[in-house]
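Quick one: structure below, then a few questions.
Then we have subunit A:
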Amino acid sequence: MYELMDWPLLSLFTFAPALGTVVVLLIPSRRADIIKTVASAAAAIPMLLGVYVFFAYRDTGNITYYESHKWIDGLNVWYRMGIDGLSVPMIILSGVVGFIAVVASWGIEKQVKGYFALILLLLTGMNGVFVSLDFFLFYVFWELMLLPMYFLIGVWGGPKRVYAAIKFFLYTMAGSVLMLVVLLASWYWSDGKYLEGHIDRKTQEIASLVRQDKEGAKVDPKEISDANGYLAAMYQRLNDIKARVVETRVNAYRDVQRVAPLGGATAAETRRALTRNGIDWTPHSDDMFALANQVDSNLKGLPGLVNPNNADWLAYERTRAEILADINLGRTFDLSELKHRWPLFLGDFQLFRFLPPMSFSAVMFLFLFVAFAIKVPVFPFHTWLPWAHVEAPTAISVILAGILLKMGVYGFFRISYSIFPTEAVNYAVPFAVLGVINILYGACCAMAQDDMKKLVAYSSVSHMGFCMLGMAALTQWGMTGSILQMFNHGTSTSMMFLLVGVIYDRAHHRDINKFGGLAQRLPVYAGFMTLALFASMGLPGLSGFISEVLVFLGAFRSDMGRWSSPSLSFQSLTILAVLGVVLTAAYLLWMMQRVFFGPLNEKYKDYADMNGRELFTLVPLAVMVIAFGVYPQPLLDLTSQTVPKLGQHIMASRGIASAELRSVASEGEPDAAEGVAAHGAVPSAPRTGAAPQGDEAQLEPALAPRAEETGDMRAWREEEEAVLRTAAVEREKR
Partner candidate 1 sequence: MVRAMHSMLATLLFWIVVLMTVTAATFVVVARNILHAAFALAVAFLGVAGIYIFLHADFLAAVQLIVYVGGIIVLVMFAIMFSAHTQEGTVEPRRTWLALGGGALVAGVVLAATIMLINRLQVPLAEANAHADAAYRTTASAAPGEIALGHVLLGEYLLPFEVASILILAALVGAVAIVRKETR
Partner candidate 2 sequence: MNWSELSELLPVGVVLAAALVVVFLDLVIAHKDRYALPMVALAGCVLGLGSLIQNYLSLTTYYKQSPPWFSGAAETAAGAFNPLILGGHFSIDLFGFAIAGVALLAGALSVLSSAHEEDDSALSSGEYYGLILLAVAGMMLLGFAHDFLTLLVSLEIMSISTYILAGSRRDLKSGEAALKYLVLGAFSTAFLMMGIAFIYGATGKLSLSEVLIPSEQLVSSAFLIRGGLALLLVGVLFKVGAAPFHFWIPDVYEGAPTGVTGLMATGVKAAAFAVLGRLAFETFGPRYAHDWAWLFAAAAVLTMAVGNFLALRQENVKRMLAYSGIAHTGYLLLGFLVSPNADGIMLADQLQNAVFYLLAYALMTLGAFGVVGLVREDGRRLERLEDFAGLSKEHPGLALCMAMFMFSLAGLPPFAGFFAKFLVFKSAVDAGYVLPAVLGVLTSVASMAYYLRVVRAMYVDPVRATKPGEAPAGARCRYSWTTNLLIYGAGLATILLGLFPSGPTFLLR
């Protein structure tokens, strides 16, 4: 696998469709067949790469296939791409569904050239979002996807297409602006200056407290000690950030070094030289600073590469001085850097006068929440979705439901949770509540629909609720389930939209009540539809089952809501969410009954069953739905190390968060550190001792510890297991 490191695999994955756009634009409009072939070929490349990655990828929790080039001088914007366990399922999904959507569009007859050019551009935007590791690049791809989508709905859509397109555009734009604000803020704050100011203010507060204490005023000694503890944590954070600022500069200087003193060696050449000499060159391993130093010292050992006596070296030394003087180079858009840069504190930022003061991070987190929530879509922001889905042509609906919605949840995982871990913990319960609302509200709306496409659209709202719930739980099972649910919903809902498209092509309407008994005439069609519906319902043996079960299990044992009211605990929320499964079964089965069974509507007796192209688009999805339903292990393996690592990152921030919580509202809540201590007191039985029952046993292999697991990861896993054990002990007591 590492020999492929020199290949810009992810750039190819992202830009192959864009290349297709250019080629399509060069073909004369009358050669529609060539345009369609070229477009399909261009879309096939990401699919093949996605399949390759599926087989080749071994999750280590680190970034692989890393590409990094300086993009914009001065702003320290880099072209960074890479994948880890979070992105791999998404790029597989994006590759496969994208290709299928292009093939499913062969029936398009209006302005063929424009359509295929735009859909390929759309694929580039989506693929780019899933692989970019630079916030700026992420934002550019995120926006890039918006424009083709507007045209695809606005020009090729149904009767109300203009309204749907504008609505989609405005909603997404609003979200993008909020994301832009966070983007800028995170860049400005990534050099730790803001945290310095905050620490100064806090120090003065403590000084005044101590003064009051000495002057005889009654000051709670705990208050002072808490504040001191908080300050110590902040100092630690600041030192950490400062070290990282230096490191970012070192990286910039290494870039110079690679070009100048190495006799103009390119990055790839250097990498090859390093590999030949047996030097590890895995960027973004956990301790990047150490690695940078190691690589630097190793570089010096290579003969003839660095010569302090030559003029280039002097030039490079001068450049390095310039780099160290440039304030902008200490700031960064690198997502894997930002995740260690954001000042974690609960400050006193007042967004509006009538709101209680929030931390600045919380405000940014909420901005980002709105940006992603619009995409997911989370309940109050969902109104664009039924319109866009119903008005868009079939293939675009497939892309919307199959990939675009996932970008929202992916954004939560990739950006919100890794940059704002403290807020991820603080807002876990509201997130879960929104998730449950999505599940129930979406299901209820779906039940009320007569339009098949609208029904499927609302079912998407409902199913994305499961993703939100699992994600908010912050347990390994929950988060794994959430990612899996994204993947599985992507395949099953794509099938459903394709199938709705098939019947619409024949009947030219989608009114559920006007069909009936179609199973007699279209047996293959009915078979596929049944499969898709069952998968969506979460029937065991099909893909939806495993992810929903993981979400429920992960959510049920989550301890996130402990300090809020018990009625909002994750346990009760999970029970409500399970209701959603029942509702799902109800509306899907009801639809099935109205469309496929009962007396045959005579109007439809002459309809042909599915043709070759339709089968071609549906069979791969059907195979995936069944295969990953029966044997989900390969999918679980994709995230087996990344998810614990993310969890550990989030939990590591809890110490600081709870220190602040304690100082703000000293109500004696057990904070995370104490919690760990308490759980640690339970005699740690061997793994087999805590034998889980039922479904959990079946899942055990997915969670088996790995040889390369780090100490921190193990600690987090142990903490989680301890919670589970306590719960088991309590159950037994009862």
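Picked so that all candidates are chains of the complex that A comes from, given by their letters.
Everything below uses one rule, namely that a residue touches a chain if its C-beta (ideal position, glycine included) is under 8 Å from a C-beta of that chain, and two chains touch if they have at least 3 such contacts; residues count from 1.
This one's a predicted model, so the numbers in the text were calculated from it and none came from an experiment.
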(request) Would you mind flagging which of 1 or 2 touches subunit A in the complex? (result) 2
(message) Could you list, by residue number, the parts of subunit A that touch candidate 2 in their complex?
(response) 71-75, 111, 113-114, 139-140, 143-144, 146-147, 151, 154-155, 161-162, 165-166, 169, 173-174, 177, 180-181, 184, 188
